[in-house]
Structure formats: structure tokens, C-alpha cells
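Missing here: one protein chain of the complex. Every other protein chain is in place.
Letters A and B name the chains as they come in the text, with residue numbers starting at 1 for each one.
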Amino acid sequence: MTLRFRASALLLSAALALSACAQGNLSNDGAGGIGGPGGIGSASDPTSIAFFNQSIGDRVLFAVDQSTLSSEAQSILAAQAQWLLSNGEYLALVEGHADEQGTREYNLALGARRASAVRDYLVSQGVPASRLSTVSYGKERPLEICSNEACYSQNRRAVTVVSAGAGV
Amino acid sequence: MRRSLYASTAIHAALLLWVAIGDAFSRDTVTPEFQVTGVTIMSTAEFEAMTAGVEPTPVAIETAPAPRPQPAPEPEPEPAPEPEPEPEPEPPQPQPEPEPPTPPAEVTDTIAPPAPPSGAPDLPPDDRPTARPADRVAPLPAPAPEEDVEIAPEVVQDLTEPAPAETVTEAEPETAPEEATTEIVTEAETPSGGPLGPAASVRPTARPNRPDPVETAAEAPTPTPTPDPAPAATPDPTPEPAADPLADAIASAVAEAVSEPAPPAQPSGPPLSNAARDGFRVAVSSCWNVGSLSTEAQGTTVVVGFDMDRGGRPVEGSLNLVSYDGGSQSAAQQAYEAARRAILRCGANGYGLPAESYDHWRQVELIFNPEGMRLR
Partner (left out) sequence: MLTRRSLLRTASALAAGSALPGLAFAQTGPLRLEITEGVIEPLPFAIPSFIARNGGAADAAADITRVVAADLRGTGLFRQIPESSHISTVTSFDAPIQYNDWRAINAQALIIGEVEESGGRLTVRFRLFDVFSGQPLGEGLQFVGAREGWRRMAHNVADQVYERITGEGGYFDTRVVFIHEEGPKNARLKRIALMDYDGANVQFLTDSRNLVLAPRFSPTGDRIIYTSYESGQPRVYMMDVANLTPRPLEAISSGNMTFSPRFTPDGGSVVFSMEQGGNSDIYRVSVSGGSRVQLTNAPSIETAPSFSPDGSQMVFESDRSGGQQIYVMPAGGGEPRRISQGTGRYGTPVWSPRGDYIAFTKQEAGRFHIGVMRTNGSEERLLTASFLDEGPTWAPNGRVLMFTRETAGADGAPAVYSVDISGRNLQRVATPGMASDPSWSPRLS
């Protein structure tokens, strides 16, 4: 249930991990239950969701107000695309997020732009569009909660949430 | 029996209002608040008639509330609703749905005082004499009064004598003008003219404490210096010294606009000095509160005419709206009422105009032009 936050939870304190779990639950509600009942497997299994989240990296970050992909982001997404191509039974939902330094509705639109940029890149790498969807959370689901650039930079993100879906 | 005492006009008004608002009330069922069912307009006379047969005795001119003469604002007779026997028609009310419990009233029924903006840095002490947030905006900035200085409704002054440029202040019962700034300072801005301030502007968390004005209103005029030292205005043979920019401007405008000479009538007594006129103007200004007026009324200039008694007090019943400009009639009415309050309140103890010039100020017309006060 807490797929996309597991990676960061491992790195953070226990307290933060708790809130991240809560957030993951909420997010899954919002995303209509994507994530499914299955486990995420072991990070040592290269076909597992855990491997995708931790070893490949499930997220890319953006500059203020931007939705263009940095070269670092592009290499992460290229690896994501490779993984999706070799694990064809998974679907991916790309969540777009913004930091809190913006108005609510603009940030929703900005998050959609970011999610769309990631989706387009994955498609350009050969992932079938039918396996990809997007959603924007704007500034509604911050990952980090401080009010300075250290946190903002982590919140301006697009997260690829993979789930076992195809063939179900 | 009360019913029989209701004027039919009241019933009409209720019906009209019911038609106008009943629908709105019946449409919503979410709160019990929606059960206000009717509004009856009653005149003062009707209210008086309702009081168990006892007529209130009119004691003095200002104690018996008389309805202002109005050109029959009540709806004219309509045949259909006339026989309607129900004085308080109720719109059909849907039953209110079972409600989620409403929270206790004491936590929800007030607007809390502003919380200090958190995250705003404390401002460094700032000694610059710039405008700052205050509850009052006035022509001249006034510091917050010392704690035990009474606040006068106006800066009391004596206008009978031309004010010399330097008058020694009598130390006696001091009044201070209420704390005021010369402009509204919002949270977002630096006072005009000042250097750029810090990015944050911290508002006071509560209104400044002020002495209760109760004791001051009945106070007798106390001589204090006029705020603007006027040139020693000894009675001047020339009707208009060129010192007054307004009069100056008016004079030149009039010279353009009019060719015929002023009428030759000769009222007795010396004309009013500039200082006396300025003092009069300042005195009225200090009571002219435009803050509670609508934005439209704040854009409406009204001319108010009235008579004065020999003591320099406005004659209460003589006030009238002479003309207005720049707004609708209802805006003019609000503007007139504010002007009327100013004239009567600050003139309650007399404006201190020189008695020997009474002929020159027996009748007054004041032009209240709020143009410069808008969004100050």
C-alpha cells in the first residue's frame, strides 16, 4: 500500500516513515486503488516493484515552475522505460506534484504538466501509452514539509507509481 | 387586537417582502436559520400606536422620534392583498432535515482578533516618522495620546480671536487629538514617501487601547492653539487676502466665470478673518467621518446649508441638503447624514466664531468634498 514512499521511508526517520505511510494510503485512495493488493517484492528481485522504486528510482525532480526534464531526470526515465518494457505486466501512474509556493489551481495545472512530460518521455522510449496514466496533486501532497528550498526541491516531482495491472 | 392596529401599509410591505424573499428562505433546508419568515415594515407612528393605548408623550423636540416626512414610500393600495387577514404571512416551509449537531455557539460566533502573522520576522525598531497602522485616519497625524489625556471629539479651539502665530499653550485641561495616521497603511505597503521598508510589516495584534471617550464629550471648550498657525489675521480691509489657496483658486476661477461684480449689500460687522474661516473648517473636518460611507457616497460631494445661532451653534432643525454631485440620491443621503453628524457634533458647544461678525456666518453652506479622502 505504500509503494512509492517505501524508498524514502527507508532513508528517513521512523517518524517520517509513519507520515509517509499515511500519505501513501491517502494517495492510493485518491488514485483509485492503484497499487493493488499484491506485495512489492524484494529489492533484490529486479522484476519487483521494490527494485523499481529503489534501484531505478521512481521519481524525477523539477526546477521552480518548470516541467522540462533535466538530463539526470532523462536518464532515470530511460531506465524506468527499460524496466517497464521488460516487465510488461505492470501499469504506471505518473503523479505530478508542485511545491507550496504557488496558488492551488495553478499548481494543479503545473503538476499535470510535469506528469505529462514524464509520460511523454516514457512513450518516446517505447512504453505503450495504454499502460500509462497521469494524475496531478498540485501542492496537496507534499513529501517534505519544511518551508524552504531544501524541501521545495523534493516536492517539485513526478513519481512513477507502478502496479501489477495488465492481464488482471 | 394588535392585528387591528397594524396599518395596512405594513401588511403590504410584509407581503411584498415575502414575495421577494420568501422563496429564498424556502429554498434551503440545511439550517434552521432559514426559518425567518417575514419582515414587517412599521413606521414609528405604528409602533407608538401599538403600545397598549398609551401614547408616548412628546416631551421635547428631540425626544419624540417623528418619522421623517417622506413622499409616501409605502406601497399603494393593491386590491388583492388588502383583505388578507394574516398580518405575518409565512412562506411554505419545508421541514428542516435532521441536522448534524451544530457546534457550540461560543466557539463559532465571533470573529477572532487578528493573529500576528506568523513567520513574519520581527521588525527592527523604527524611528522614522512615517504613517503607521492606526484606527483613525485624519488630516494631520497625531501621536497616540498619553495614557491619561482625554480624547476630545475635536481639537478644541477658540476662534473668537485671530490666532497669533505663536500662542503660549495653556497647560490646563489638555485634550489630545485621537491617534491618527494620514493614510491607511495596509499590511502590504510601506507608507507613501517613506523609504522601502522590510519585506514584512507586522500589524498590531490588537487595537491600541484608548481612553474611553465618555467623559470628554460634555467638556467645555478649552483654548488651545490652532493647529495651523495662520498669519496674524488682523481685520483686513481687502475682502480676500491672498493667503488662502482655496480662496485664491476660487477667486481666479470666479474671475473667469463671472463678469458681474459682487452684489453690493452690506452686512454689518467686520468680515470673517481667514483664521476664523480656517478654524471653522478644521473644526468641522475633525468630526467629518467618511470612513463608514459606501464607496459611492465617498465619491459624492454634498452641500449642506444651515443657520447658526449667535453662540456659533448650528440650529438643529435648519440643516438641509442643498445640492449634491457625483453620486446617486441615496449615496447623497448617506453623505449628507455624515456631514450632518459632523456639523452637529462638533458644533454642539459652538464653533467659537466672532460674535461681531454674526451677519457673515448667520447662514452657512458647507461643501463636503470627499475626493481627497477616498482610499486614503
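Following the convention adopted for this analysis, a contact is a pair of C-beta atoms (placed from the backbone, for glycine too) under 8 Å apart; a residue touches a chain by one contact, two chains touch by 3 or more.
The model shown is predicted, which means the values in this text are computed figures rather than measured ones.
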item: Chain not shown, its touching partners among those shown; value: A, B
item: Of A:48, A:80 or A:136, the one touching the omitted chain in the full complex; value: A:136
item: Absent-chain interface as seen on chain A, which is shown; value: 19-20, 22-23, 26, 29-34, 65, 67, 100-106, 108-110, 112-117, 120, 133-137, 140-147
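We take it that only the chains that are shown with their structure count from here on.
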item: Intercentroid distance (Cα basis), chain B paired with chain A, Å; value: 61
